[in-house]
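All protein chains but one are shown at their positions in the complex.
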Amino acid sequence: MFRMRVTFDGEEVVDVEPIFGYLHRGSEKLAESRTYTQVVTLTDRMDYVSSMTNNLSYILSVEQLAGIEPAPRGVWLRMIAAELQRIASHLVAAGFFFQDLGALGTPLILTMREREQILELFERLCGARITASYMRPGGVFMDAPEDFWPALNRFLDDMPAHVDQFEELVSGNEIVQARCDGVAVVDSQTLIDASVTGPMLRASGVDWDLRHRQPYEYYDRVTFNRPLATASDNYARFIVRIHEIRESLGIIRQCIEQIEPGPVRPETVPALIRPPVGDSYVGTECPKGELGFYLVSDGGVAPYRCKVRAPSFINLTLLREMLIGDKLADMFVTFGSIDINMGEVDR
Amino acid sequence: MVYGIGLAKGMSVTLKTLIGPAFTVQYPDRRVGVIGAARAYGMSTPGLIFKRPIKAIRAVLGFERVEVRPTQAARFRGNEFTWYEDRCTGCASCAKYCPLGIIKIVTLPGGTNVQEGESYAIDTFDIDTGRCMFCALCVEACPYDALHMGSSFERSNYQRMSLVLSKDDLIAQPKHPSTWFRPQMEDQDYSPFGETLDDIKKAGRHEMPSVEDLTQRWVEDRRTDVKDDSDEKAED
Partner (left out) sequence: MPSPFDSILYKYVYCTLSSTGDAECVGNGLFGGGLLPGGLEWLAFLLTAVIMVAAIINGVLGGVLLMIWGERRLLGRFQGRTGPNRWGPFGLLTPVADAVKTMFKEDVVPTVSDRFVFTLAPILMLFPALLIYAVIPFGAGTWMADINVALLFIIAIGGANVLAILAASLGSGNRYAMFSAMRAVAMLISYEIPLVISLIGVLMLSGSLSLVDIVDAQTIPFFIVQPLGFFVFLIASMAELNRTPFDVAEAESEIVAGYMTDYSSMKFGLFFLAEFAATIATSGVITAVFLGGWHGFDPIPSQFWFVAKMVAVLTVIVWIRASWPRLRIDQIMNFAWKALFELTLINLVVSGVLLLIWPSPSTTELWYMAGINWVVFLVSVYIFGRVLGPKHDPVRSGNFQDVTLSNSDAPALPAGGRD
């Protein structure tokens, strides 16, 4: 779904021209003719690997636009779903990073096995594995069923051992080290100038995480660390994601401790929302970077304009700088380490 | 550090996965050995060998298969829809709420309940599951709990036209409604994978607050600035 027109000198890359747009489905234009609740189903499909965080970012923007105060239990459930989705997205990124390196599927199968457990949790929670549409303005759609909490606890108990097993398979491996060390290094000033966010920025040592700097939801009531690396090469970007998986597990545990029974959505929120005239933007930390929905309302039932700040699109702009000077074999590894989702790039 | 320890650690991880059990869930059937076949037929292993020797030989040689149902959640938004005709009034909220516009409803003047203003008779109720994305907004919209999501996913077909469920298809197919947006069904420990639920009255209705209530509270929440004045007026 992504095309690169590359000029080579032997095995070395001289010039790269990325060509994308093959997955463009007109989501932003379609959003102008759908009601605010129907747009949630569109947001699922933008970054199809992490649909809960897309939902969350959009819903926060709608809540800011319409002035809706969410129900506390709904907020906690949203946080749990978002962190689970973050784990799933990082597992996909890690597994396919090794697939591009040529490991022929062993790390991929291990990460997919874990992701399968998360998708089963999502199926218990909202009936669908990947395209969740779980969140609504004001909270979530339905409360979690009774059998969700034991399954979640089982998952939290099993997961650290699996992450350790995965790290043991790949981290100390000398071949991985030789392939990824010092390859496609970008310094932090270039990243900041290109407005890159997410694990790519944290792999160069900049401690910028929106959950910490501009807390939304109840992220100020949980404590978590941000993994930082200084090397900013392919391996650093990958290992930062593995450590973030562990941090997300900690956040979920804190959410389970603090969640209280109650309604998951205030009953005063109508089915058809007509927000007052105005605009809103809320930037959230999605697994790939900062995702934000800029919504403009003209008082009607559908947004007048819905503009998506897609992190994969912004992170992709640095691809050319990163690839020039490296070899053919490193091209795909670098592309995989940025963790790009074409559904988000093209929308 | 010896160059090569990391490689050896990687190989030890794969060795452990080789020795351990596989985590594949085989679907739709899986090959079983003698012990597995005995368990599947509910007998002990010697019992299988003596009572059904042919099956035991087939199991040893690797020909015996046992059917597998994958685990599904009760809220799974499945492929077929469950529609209760006696609850549907033809209001077409579901058709209006669908983001893709795949529900087609044509109603005619009914002839029933003439005193109350005559209910609709539903002439056409088509859902195009070929283009459906199973977002379940239609289920959320239905005010009478007449439309539910189904629970199956094995409904592939050879023609696109047969994916359009007409009214007769919806009435005829077995009813396994999913518990998505039906918390009253979850409260009754209903599982969509058992028997069919033909009588919807057993499942009850979700009691929503009335429209007046909702409007009043919505208005009240927004008028927090004038609340004090109205309280003062009331006290006067």
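Worth a mention:
Note that the chains take the letters A and B in the order they are written out, and that residue 1 is the start of every chain.
Going forward, a contact is a pair of C-beta atoms (placed from the backbone, for glycine too) under 8 Å apart; a residue touches a chain by one contact, two chains touch by 3 or more.
Just so we're clear, the structure is a prediction, and the values are computed from it rather than from any experiment.
When the omitted chain is restored, the residue from A:E17, A:D207 or A:E321 that touches it is A:D207.
Set against the missing chain, the residues A:P227, A:G283 or A:G343 yield one that touches it, A:P227. Here one chain is not drawn; of A:L65, A:A128 or A:V176, the residue touching it is A:V176.
Contact residues of chain A toward the unshown chain are 10-11, 98-106, 109-110, 113, 169, 171-179, 181, 188-189, 192, 205-208, 213, 223-231, 235-236, 239-240, 243, 247, 327-332.
Hidden from this view is one chain, which touches chain B at 1-4, 7, 10-11, 13-15, 17-18, 20, 22-24, 26, 31, 61-63.
Throughout what follows, only the chains that are shown with their structure count from here on.
Between the CA-based centres of chain A and chain B the separation comes to 27 Å, rounded to the whole angstrom.
Against chain B, the residues of chain A that register as touching in their complex are 34, 37-38, 41-42, 44, 67, 106, 110, 113, 120, 123-128, 131, 133, 141-143, 145, 165, 168-177, 267-271. Taken in their complex, chain B has these residues touching chain A: 3-7, 9-10, 13-14, 17, 23, 71-77, 97, 99, 133-137, 140-141, 149, 178-181, 183, 186, 209, 214, 217-218, 221-222.
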